[in-house]
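Only a single protein chain was left out; the remaining protein chains are all shown in position.
Chain naming follows the written order as A, B and C, and within any one chain the residues start at number 1.
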Amino acid sequence: MSAPKKVVLAYSGGLDTSIILKWLQSEYGCEVVTFTADLGQGEELEPARQKAELLGIKPENIFIEDVREEFVRDFVFPMFRANAVYEGLYLLGTSIARPLISKRLVEIAAETGADAVAHGATGKGNDQVRFELAAYALNPDIKVIAPWREWDLTSRTKLIDFAEKNQIPIAKDKRGEAPFSVDANLLHTSSEGKVLEDPAKAAPDYVYQRTVHPEDAPNEAEFVEIGFEQGDAVSINSEAMSPATILTKLNELGGKHGIGRLDLVEGRFVGMKSRGIYETPGGTILLEAHRGIESITMDRGAMHLKDQLMPQYAELIYNGFWYSPERTMLQAAIDASQDHVTGTVRVKLYKGSARTVGRWSDHSLYSEAHVTFEEDAGAYDQTDAAGFIQLNALRLKLLAARDRRLNG
Amino acid sequence: MSAPKKVVLAYSGGLDTSIILKWLQSEYGCEVVTFTADLGQGEELEPARQKAELLGIKPENIFIEDVREEFVRDFVFPMFRANAVYEGLYLLGTSIARPLISKRLVEIAAETGADAVAHGATGKGNDQVRFELAAYALNPDIKVIAPWREWDLTSRTKLIDFAEKNQIPIAKDKRGEAPFSVDANLLHTSSEGKVLEDPAKAAPDYVYQRTVHPEDAPNEAEFVEIGFEQGDAVSINSEAMSPATILTKLNELGGKHGIGRLDLVEGRFVGMKSRGIYETPGGTILLEAHRGIESITMDRGAMHLKDQLMPQYAELIYNGFWYSPERTMLQAAIDASQDHVTGTVRVKLYKGSARTVGRWSDHSLYSEAHVTFEEDAGAYDQTDAAGFIQLNALRLKLLAARDRRLNG
Amino acid sequence: MSAPKKVVLAYSGGLDTSIILKWLQSEYGCEVVTFTADLGQGEELEPARQKAELLGIKPENIFIEDVREEFVRDFVFPMFRANAVYEGLYLLGTSIARPLISKRLVEIAAETGADAVAHGATGKGNDQVRFELAAYALNPDIKVIAPWREWDLTSRTKLIDFAEKNQIPIAKDKRGEAPFSVDANLLHTSSEGKVLEDPAKAAPDYVYQRTVHPEDAPNEAEFVEIGFEQGDAVSINSEAMSPATILTKLNELGGKHGIGRLDLVEGRFVGMKSRGIYETPGGTILLEAHRGIESITMDRGAMHLKDQLMPQYAELIYNGFWYSPERTMLQAAIDASQDHVTGTVRVKLYKGSARTVGRWSDHSLYSEAHVTFEEDAGAYDQTDAAGFIQLNALRLKLLAARDRRLNG
Partner (left out) sequence: MSAPKKVVLAYSGGLDTSIILKWLQSEYGCEVVTFTADLGQGEELEPARQKAELLGIKPENIFIEDVREEFVRDFVFPMFRANAVYEGLYLLGTSIARPLISKRLVEIAAETGADAVAHGATGKGNDQVRFELAAYALNPDIKVIAPWREWDLTSRTKLIDFAEKNQIPIAKDKRGEAPFSVDANLLHTSSEGKVLEDPAKAAPDYVYQRTVHPEDAPNEAEFVEIGFEQGDAVSINSEAMSPATILTKLNELGGKHGIGRLDLVEGRFVGMKSRGIYETPGGTILLEAHRGIESITMDRGAMHLKDQLMPQYAELIYNGFWYSPERTMLQAAIDASQDHVTGTVRVKLYKGSARTVGRWSDHSLYSEAHVTFEEDAGAYDQTDAAGFIQLNALRLKLLAARDRRLNG
C-alpha cells in the first residue's frame, strides 16, 4: 500500500483519536479530514470541532453531523425487524453503528478527494473488521489506516508522551488508565476490559452508566404502549414520533426502570472470547414489543423461517458484513415478512424487566372464533385433526414397522 | 379402525378423565387400564387410585408412577442442552411432557395386552398431536382414542349430565365452567382459555399459580450458583442433587422471586393462534445459567451452529415429533457440543429477573491473555488482523469493483 | 360443508375428468364450469371443448386457455433462480404447475360466481394438497371438491360402468387399466404407478415418452449457448426468445440427446414413499446453465446462503406451499441474489448429459488478475493469508490448548 495523501479520520474529539490525528500527520505527512458523528452517544460535538481546529485541521476539513435519525431508521430498525440477537442475548448495539460510520467516511473521502480513511479501533477487536469490511465494500480502492495495528505507541506512557510532544491537550482524568473501555450510541452503551476481564467476578456497580440498578428503580410498574407499522415502531402511548425520538424515549423509560443490562461473554470474530457489559434500555423494550406485535400479526410459517434465519443474520452484522450480498438477501426475506406487522403492544416495565401484557391490531391473525373453548359455530372441525395426525404419523409408523420387522 | 378391546387411559383422577373412563367403557364395552403419572404437577396421586377403583377399575389395571426423575433426566435436560425456545420465548413446558406419557401408555399397553390408548386432549390443541405421534412412533399398530374428537358431550351441561348418570363424583367447584384451563408439571404451569382469550387484555392476577407477583417478591436479590457437567445441571450452591431435585429447588427459588412468567400468543401446529400464560420459574433460571456456562466453555463455531439449529429443534418438540429421526439427529449434534459444558454459573434473582453475573470453569475457553487490554506477551499478534480483514474483504472488493465498472 | 351450487372443474377432456364432470352434476346437482389449460402438455385443447359441450356444459362455462408463457415466466423461472431440487434430484415439474391451475380455478370461480372448485387428484398423492392449499390461500371461503376422496367409484369397472351409464365416450384404449399414470407439462413428464411400483426393477423403455434413450441419441455432441439476464434465460444461441419458447427449444434439444431422465423414489408429503420416472429435458439443461452463469457472477456469500435455503424452498413447493408467506420470503431472498446473474453459458449436450464447458459475462466476478499462477502485479498479497489463517485458527488453538490442559 502506497502512503496515503489525504485521510478521513473517524474523530471523537477525545484523547486517543486526537493522538491518531497527529500521528497520521507526522507518520504520513498527509492531510487529515475529521468526521465526528452524533450517533446519540450523549456527548457534545462542538468541542470536537474546536479541538480539531486546535490540532490544525482546516475548517473545510471538519465534518460534524447528527446522524441519529439515519442510524435508527436505516440501521437499527431494519435489524430489529429480524429480532436479531447474537449468541442468544446481545442486541448488537456496537456492531450496527459501524457500517454507518464507514459509509460516511467513504462518502466524505469521495467529496474531499481523500484516498484513505482511518479509525481508532484496536487490532484485537471486532470493530476494526466492521469498519474496514464496510469501507472496502463501498469503495474497493480506498485505503484504510488502523493506527493501533501499526504504531509503536504500545503503552499508556508512550501515548501520553506523544500527546505532550505534539501539544495535544490532556484532560486530567485521562493521564492514567481508564478502569474499563466504553462505547456508546443511541442504541446502547458497552463497557469492557480491565476491571471486567475476569468473567467470574460480577461487574462493579459503577460500570453501569445508562440504567439505574433494578433495586433503585421505581417500586411501581409503568406501562407503555408502542405502536408499530410494517415492523417499525412509530408511536409511544399513541403519540407519533420519529425513529430516533422513539428510541430516545424508550431509553429514558428503560433507563429509569433498570431495563436492558447484560453481562455477557461472547465469541469475537477474530477468534477469542471477551466479556462485555451492555446496557440497551430502549432496545430491550423494543425487542419485546416487536415480538409481541409479531405474535398476533405474523403467520407461523413466516415466523419460524425468520427465527431460523436470525442467528446467521445476527452473525453477519456482528462480524461486519452489513454491506454484503447475503445480508441483503436475508434483509429482503425479513422485510417481506413485515407487511402486516402493524398494531400496538402494551409493555410492563418493572425493576429490570420489560414484559408484554397485551397486544392488538387490525392485522391480527388471532381468531377467537377458532381457538375458543366455547362453541365455535363451525369455524373449526375437530374431526379434521384425526386425518391431520394420521398423515403426519404415517412416516413414523412406517419407521416403527421397520424396526419391528427387523428386530423380531 | 375396529373397536378397541382394552384401553390404557392417561388418567388424572379429575372429572374430565373420569368421564372419559366411563365413556370408554360404555361406548366400546372395553376394559380400561388407568395410568396416572407424577410429573411434578403438584397433586396427590392416591386419590386418583381411589377414584379409579370407585369407577370399577381392577387394581391390577391401575398404574400410578412417579416419573419425575425420568422426566427431567431424559426429556427436560436434553431439551435444555439446546437452549430450546419456541417462537423466541416459550420454554416448551407442556410439549416436553407428552412424549413421556405416551411412552408409558404404550409400554403399559404392551404389558397388559391392551390394543389401544386414550387421552383427554381436545381436537383443537397441540397435545392430541403430541400424544398420538409419540404413540404411533413407538407402536405402529396401537389404536389411539381421543374422546373429545369423537363424543357428543359438547357442552358443560352434557358432561355433568353424563357424570351424574354414571355415578361419577363431582366436586362442587367443577359444576360450573372453570375460568381458564391449566396444565402443570415439574417444568411449568400453563393456563389458557376463557378469561385469557382476548390477547389485548392483561391476564388477571389470579391466573398465576406458581410464581409470586414480581411486586411481591423479596426486596433483596438472592444469588444462586448452579453447577453443570456436560451440559446438565448437577448442583446448586455446591450441593450435588438429582435432576428432579435440582428443578424442584430452582422452582422454589424462581417462584419466590417472581421469575419465569410469560404471556404469549403462539402459533399452534393445528393452524390457529392461541394465547397462553406460562410460568416456568426453575426452567427460566436454568436456561439463563446454561447459556452462561456455554458462553465460556463452548466454541463460537459450535455455538452458532447450535443457535441456528435450535428453532427447528424447538418446533419439532412443540409439534410432537420427539420420537422422530430428525429430532434424534439434532439431539446427536447438540449432545456432541456439550462435552465441555462443565462449570459453575452465578445467577442473580430479583423481582422477576434471573441474570448471570459470573461464571467459571476448568473447561473455560476464555483467555485473559488473549483478550486483555494490557500487554499480552505475544499471545496475539495484532498485525494478523490486517491479513484477516484483507481476505475477508476480497470478495466484497470484487463486488464493489464490478459495480463501479458497470456503473461508471 | 354445504353442497356446492356451481363448481369450476380442472378439466383435461380425458375420461377421468369427464366422469368427474358428470359425477359432480349428479351428486350435487350443481352447475359445472370447465377449465382446460395448455401448460405445454402436448395435447390439443379443442377436443376438450367439444367433449365439454357434449357433456352439457354451456359454452360460456367452458374456459380454455394457453397459459404456457405465464407458467414459465411466473412459476418455472422463479423456481429455477433457486436451483431448486427436491431430495437432491427432482426438478419439481409437477409441483410447480399446480398453483397456477388453482389460481385460474379460483379466478374463474370469482368471474362466474361459482362457490367451489374441483380437481381430479387422488387421495394418496401430493397433488390434492397442492391444489387445495393454493385454492384456500387465494380464497379462504372457496369449497374444494376432490371426487376421488369422496365417491365410491373405487375400481376401473365401476368407473367404466358410470361412464357408460352417463353417455361418456370411452376411447378404446381407456377401457383397460393403463400400465402407468402420466402427468405432463412444458417442464416435464412424470410417470408412476403400476409397472413402476417395484423400485428394484428398472423402468421399462416404453415408459419414457419425451426423451430418446441415451443410446439412441446422436453420436456427436451438440453445443448450445444460453443467455441469461438477472437469473432468467433470455436467449438461445444469441437469439432472444420468450420464456416458453426457450423452454420449448431446450426441451427439443434435451429430448434429442436423451437428457433429463430421472428414476426416483421420493418421500410424499402425505407420508409414504413413491417411485416416479421423470423426464425434464429442457429443465435439466437450464439448471446446469443457471448454475454455470451463477458460478462467475454470484458472490460466494450469496451463493452459499442460497444453497442453504434451497432445500426448504424446494420442500415448500413440493408440499404445495407456493402461496405461503415463507415461500414469498425465500423468493425475496433468492431474487435479491440475481441482479447480476447475467451472461452466457455454453453447454455440451451428449448422450444423456448436459455439462457446462464455458461461461462469460460483463458481470463476472472472476478475476484472472487475482487467481493467476503468474505474476499478479500486486492484486493479491500472499502474506495476507498468514494473518487470515492465524485468526481463523485462533479458536481452534484455544480448543486444542484446553484439551491438552485437561488431559495432561
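The definition used in the following text is that a residue touches a chain if its C-beta (ideal position, glycine included) is under 8 Å from a C-beta of that chain, and two chains touch if they have at least 3 such contacts.
Note that this is a predicted model, so its numbers are computed, not measured.
Sort through B:272, B:345 or B:371 and give me the one touching the missing partner chain.
In the full complex, the listed residue that touches the missing chain is B:272.
Touching the absent chain in the whole complex: find that residue among B:17, B:211 or B:337.
B:337
Among C:146, C:250 or C:317, choose the residue that contacts the chain missing from this document, as touch is defined above.
Within the whole complex, the residue contacting the unshown chain is C:146.
Residues of chain A in contact with the chain that isn't shown?
299-301, 340, 362-365, 367, 370, 380-381, 383-388, 390-392, 394-395, 398-399, 402, 406
May I ask you to list the residues on chain C that touch the chain which is not drawn?
Listed in rising order, the touching residues are 83, 87-89, 122-124, 128-129, 132-133, 136-140, 146, 148-149, 154-155, 181, 193-194, 197-203, 214-215, 219, 221, 261-268, 270-275, 291, 295-296, 299-300, 303-304, 307-308, 310-312, 315, 320-321, 323-325, 346, 350-353, 355-360, 364-368, 370-373, 375, 380, 382-386, 388-389, 392-393, 396-401, 404.
State which residues belonging to chain B touch the missing partner chain.
Those residues of chain B that touch the unshown chain are 267, 270-272, 298-299, 301-302, 304-306, 312, 321, 324-326, 328-330, 332-337, 391-395, 398.
One rule holds for everything that comes next: only the chains that are shown with their structure count from here on.
Using Cα averages as centroids, what's the distance between chain B and chain C in whole Å?
40
From the C-alpha centre of chain A to that of chain B, how far is it in Å?
Centre-to-centre distance between chain A and chain B: 31 Å.
For chain C, jot down the residues that touch at least 2 other chains.
Residues 299, 301, 391-392, 394-395, 398 of chain C each touch two or more of the other chains.
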